[in-house]
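Step one of this worksheet: look at the structure below.
Omission of a single protein chain aside, the complex is shown with its protein chains in their original locations.
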Amino acid sequence: MDQPLVSVRDLKIGAKTDSGRDVEIIKGVSFDIAPGEILALIGESGSGKTTIALSLMGHTRPGCKIHAGHIRVGRRDVTAMSERQRAAMRGTEVSYVPQSAAAAFNPAKRIMDQVVEITAIHKLMPRPQAEAKARQLFRALALPDPDHIGSRYPHQVSGGQLQRLSAAMALIGDPALVIFDEPTTALDVTTQIEVLRAFKSVMDKGAMAGVYVSHDLAVVAQIADRIIVLKNGVVQEEGPTEQILHAPAHPYTRQLLDAFEPVPHVPEAQAGTREPILQVQNLCAGYGAIRDGVPAARILEDVSFRLERGRNLGVIGESGSGKSTLARAIAGILPAYRGNLLLDGKELAPSLSDRSKDELRRAQIVFQLADTALNPAQSIEAILARPLTFYHGMSGAARSKRVIELLDMVRLPGQLRHRLPSELSGGQKQRVNLARALAAEPDLILCDEITSALDTVVAAAILDLLKELQRELNLSYMFISHDLSTVEAICDEVLVMLKGRVVEALPAARMSTDATHPYSRLLIGSIPKLDTGWLKGLEQDPALLAQFAGR
Amino acid sequence: MKDLKPTNWTGRDDAMVEAAIRRGASRRELLKMLMASGVALSAGGSLLLRAGQAVAQTPVTGGHLKAAGWSASTADTLDPAKASLSTDYTRCCAFYNRLTFLDEGGVVKMELADTIETTDAKTWQIILKPGVTFHDGKTLTASDVVWSLKRHLDPAVGSKAAAIAEQMAEITAVDDRTVSIVLAAANADLPTILSLHHFMILAEGTSDFSKANGTGAFVCETFEPGVRSIGTRNPNYFKDSGPYLDSFEYFAISDNNARVNAVLSGDIHLAAAINPRSMRMVEGQDHITTSISTGGNYTNLNIRLDMDPGSKAGFVEGMKYLMNREAMVNGVLRGLGEVANDQPVSPMDKYHNPNLKPRPYDPEQAKALFEKAGVLGQAIPIVTSDAANSAIDYAMVVQQAGNEAGMPFQIERVPSDGYWSNYWLKAPIHFGNINPRPTPDILFSLLYASDAPWNESQYKSEKFDGMLVEARGLLDEEKRKAIYWEMQEMVANEAGTIIPAYISNVDAHSSKMKGMRANPLGGQMGYAFAEYVWLEA
Amino acid sequence: MSLALRLPTPARLGYSFNRVGRLGLAVILFWAVIAVIGPWIAPYPPGDMVDYDYFGPMSQQFWLGSDYLGRDILSRIIMGTRYTVGIALAAVILACAGGVILGMIAAVVGGWFDTLLSRFLDAFNGIPHLLFGLVVVAAVGSSIPVLILTLAAMYLPGSYRFARALAVNVNTMDFVTVARARGEGFGHIIGREILPNILGPVLADLGLRFVFIVLVLSGLSFLGLGVQPPNADWGALVRENIEGLSLGAPAVIFPSIAIASLTISVNLFIDNLPTRIRDRSE
Partner (left out) sequence: MLRSATTWILVGQRLGIALVTLLIVSFAVFFATELLPGDVAEILLGQAATPEAVAGLRTAMGLDEPAIWRFLSWLGGLTQGDLGMSYVNRMAVADLLSGRLANTLRLAGIVTLVCVPVALCLGIAAAMWRGSWLDRLVSVLTISVISVPEFMVATLAVLVFAVWLDWLPALSFGVNVDSIGDMLRAYAMPVISLSFVVSAQMIRMTRAAVIETINTPYVEMALLKGASRTRMVLGHALPNALGPIANAVALSLSYLVGGVIIVETVFNYPGVAKLMVDAVSTRDLPLIQSCAMIFCISYLALITLADMIALLSNPRLRR
């Protein structure tokens, strides 16, 4: 084997916390990357995967510092370089594709200026030549209108296109190594496929080495040659992609794989006979100034469905499909302007202020980001106690007791109630978020992407919890997600939404087989599989793509 | 003028002081010198001034003089009837003339008038100087004078001297150069009254006061209210001597410190009315001379006799004993003033009663009187304001004395803005400030007659009113003096106006500026200095 | 569980104060203590003329010299602390309380109420502060309540603007939506959900405004308005003794140092606040 392009030896990186303590976040990591090889760094949030990737460019985020170890790229040791030498290396030898291209593009400058900037910084070629090369790359990345897209501003192109443009930006300096930092995480599944394909094709052609940072094994499986599994700044397992996927040696890797394929939900036997807990008829909702009873921006159009007590309804669709708006309209946060809502057979007023306290209590909403859903200034006890006081008039010892019970219900220790949300982990926060909804003793819980921001293992645990709670409390869930496997794991029925309308209602267990609407099929087919050949083998109808995903 | 020269002061001493001034001794050193020879501090001021004048030289012509007063606003005016700020007076003196003026000894001198005659102090004959022309070339005639005086009687003019002008019952032009004035009642002081700044003579029918058309020593070049005015020498000036300056620029620097700094840095030649606190800054500076004049300006504490607590017997007298006059003169005024005895006729005035001794500072006596009045220990408010010179500092001296006498006075400082219309004459106990007036008659009729418009303490005495009218018509100086002496005594003992000190005015000016002399009508040579001073190269 | 554990202390929230910040805090606390115990430690009554000289030098008898009337400067500074710190604090608390409450209401209510209030306060902000102060004090006199209210009125629009911007951000957070969906009333949303989350930056802002108010107060005193004599705030002390500046009189230097020490310390304290608080305020 040739001398590796990159070799990292015993890398240790420390970080200073807000309170001034030094913590080691990378604890002695070593690996090599061969020329032309794509290495994936897999791990959950906090595993240090991005920190390691950035250190290959000699960069650490503010507050972090390389304490020990060596990083060799090409012939030189990055750790020993001066800042000026590192700057000379960035963009030409190693380049970077960021997680969120939307944030990484300067909103004040035209795309072309930013794409060719590397050539200007390092004086690689004259501007016209650079622009020609950029257009070539745009074409290679399958960007629409490659000759003119460069003259637009970042906010004028879609997220998937920006992500590909950022790849063009990274590739223009012909680097030996490209770092992809979760480049598709923020994208919808149908768009993700496009982007992945584009990346794969240019990487294959250019024979460049790459580091692909991701938490998603299925995505990594499509593009990486080798995988390193990280946890808490330590390498758990390293091996070729096939081996990691099919013959994992380390228990943590197995855990990751298990979480990827959750136990499918087994619906209870008797169906269709029970009274519906929620009925939605011809619901329409939107934002903006209301004129003639119709808001300026109409989001939901004519949505109807029914959800039976004790059963779960999934709502899937890509961003902008109106699934969150549906939850908000049902909860009354965004009053519907037309249509009917029936909770347990009784008519619900569209607006919050017209609903009774009891009606409000019976339908609770849980939001995606526990970080913003929990008041950071209140202790867990205060957060949980408020609905108890508000709906049930509880106070004093009885209330404290109930708070402990609620924490116990979501499998959290009672002592946690004195903590602030910032002192909890992401999973714990989401459990508290759930407990707060449970405190109201609702009949229906509207779950808005509650597992999307969590790491797979944690998300799987939350799903298990939801199932358990349903058994204990006879709850019904309306489960909104863009992640089909999650929906599959917990729901009885699934609504597929597109542009504010329900295109199809399917039984969850037989989604992929029963889907008839072309968009449902496209959506379901776009979910990456834990199979290295999936992307290559995937065939999609270009007409369909153009119609539904070519946004 | 009352001679303040101490008895053991000799010509040799004069010479010594003069020599010291030539050497460039500071005022402080000189004062020390004078102290050593046993001269009272207050007298020292005027001696120094005199010595300064003795080093006089012959006037030089030319130069541009820049001087700064302390008050200016958009209310600045060229209309003498409306003049109220010192800057207005200075401007009027430069651009216009009066019929008469007062010299540094307080003696009436003729200006536009050639002669003023009367036999009964009731009908007066004024003959004007010949060949006087206005800046626009028009010759001064009797009708100009008649018009200029009569306009004060028109309420639409808003004259400040309306109350005084009222007594001129008939003003007629006898011929081109003769004016006849018939007074409502006899008043021997008319020539002095005519020297008031408001009685400047304008060309008949003047209505535009954005420019001045007068007979004065300077022609108005620029007038920007609240900013500045510039005058150039009047080539056709009717007086034999003066003005010496080519041009004269006058503006105001309201901030005392800025004014002093400007004269120190040489940006201006004269800073008028500097605060006693700034004396140390200008003392010991060779290039700065101070001109000190003690006239009849005073700040007084007024206790209304018709209101509680002034109406309680003994209270006013107690307050008079509570005045720490020495502390006010030495502490607040830094020696630039003279202890006064609760009556308005200053030592500069020939009618001043020197036998009237100021009450001593006696908190014990005051306490006893307050006890008698039944107010001891009450927190009585005293209204004070920056509007009246040093009134706030006075108030603090009173408060400190009050603490010793068991009277916790409560000081209420109110804005100077609107003070005169809202607090002065109105509050039960408040401070006032009275500018020098040329005659006791004006002072008494303005401030102490029963129907006086500014009866600060609401003093009412029929006897006093009778004496006032009697003295006014007397042409016999000795008799007049006797009556005025008695009236001063009455005011000092009976009225509720407490006058602790006469305040000296200090003008700081460049040593190059010569010819400054003190004047009883106020600082800056009674505001008329521009005509008399010159600049040495 | 003890109470200490429940309180969100700086340490638990991940804050720490650095040395410069602590120094600032120390000076602030020093002046606060002086303000409280002032009357008991002042060597002379602040209004009494105790020195026969004026602008007296520092001496055994008068540690910081004497002023233009021969009053003891040390005593006057000590008494002035009360007025300067007291008035500025009262005014800044009023201004910020008013601004924050209005700002939160505007953020939550939104719509025409928000637009109207914002416009009106913006227009009010267009009037220069000192001029406004001059006019008010000229109109109604200069008692301590008037001073406090005037200063508070001057700084309320700024505080409103700041708080409104923060509250608008917090208002979009999910936990506020959750509270609203729960059916919570207006008071709970403002008092419990929004206020605690904007408190940090608001307090930092309060500190900066405090500095401005101290300076404006001294500016007002410079123009001859302010606390009733014989008492005086620090600005008035500088003002009444400014003639002594060219003589190097301690009477003007020490009050200036007092003002600067307080304002600089507050600035240092705010500037060195833990990033967690400050970043949100920047």
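Of note:
A, B and C are the chain letters, set down in written order, and residue numbers restart from 1 in every chain.
Here is the rule we use: contacts are C-beta pairs under 8 Å (C-beta built on N, C-alpha and C of every residue); 3 or more make two chains touch, one makes a residue touch a chain.
None of these values were measured; they are calculated from a predicted model.
Displayed chains that the missing chain touches over the full complex: A, B, C (touch as defined at the top). Screening C:N169, C:N231 or C:S246 against the full complex identifies C:S246 as the residue touching the chain left out.
One of C:A26, C:I41, C:V109 or C:A123 touches the chain omitted from the figure, and that residue is C:A123. Of the candidate positions B:L65, B:L183, B:I268 or B:L535, contact with the hidden chain is made by B:I268. Within subunit C, the residues in touch with the undisplayed chain are 119-120, 122-131, 134-135, 138-139, 211, 215, 218-219, 222-223, 235, 238-239, 242, 245-246, 256, 259-260, 263-264, 267-268, 271, 282. For subunit A, the residues in touch with the chain missing from this view are 54, 57, 59, 61-62, 87-92, 95-96, 98, 100, 103-109, 117-118, 121-122, 153, 155, 169.
Counting the whole complex, the residues of subunit B in touch with the unshown chain are 66, 68, 73-77, 82, 84, 155-158, 160, 162-163, 209-210, 224-228, 249, 251-255, 257-258, 261-262, 264-268, 417-418, 420-422, 424, 453-454.
The rule we apply is simple: only the chains that are shown with their structure count from here on.
Centres computed as Cα averages put subunit B at a distance of 45 Å from subunit C. Within subunit A, not a single residue touches two or more of the remaining chains. Residues of subunit C found to touch two or more other chains are absent. Within the complex formed with subunit B, the subunit C residues making contact are 45, 47-49, 54-55, 68-70, 137-138, 141-142, 224-225, 228-230, 242-247. Listing the residues of subunit A that touch subunit C in their complex gives 17-20, 331-333, 352, 355, 357, 360, 364-365, 367-369, 372-379, 386-387, 390-391, 415, 418, 420, 422-423, 436, 440. Chain contact summary for the complex, subunit B toward subunit C: residues 256-257, 260-261, 275, 277-278, 280-281, 327, 331-332, 334, 384, 386, 392-393, 395-397, 399-400, 403, 411-418.
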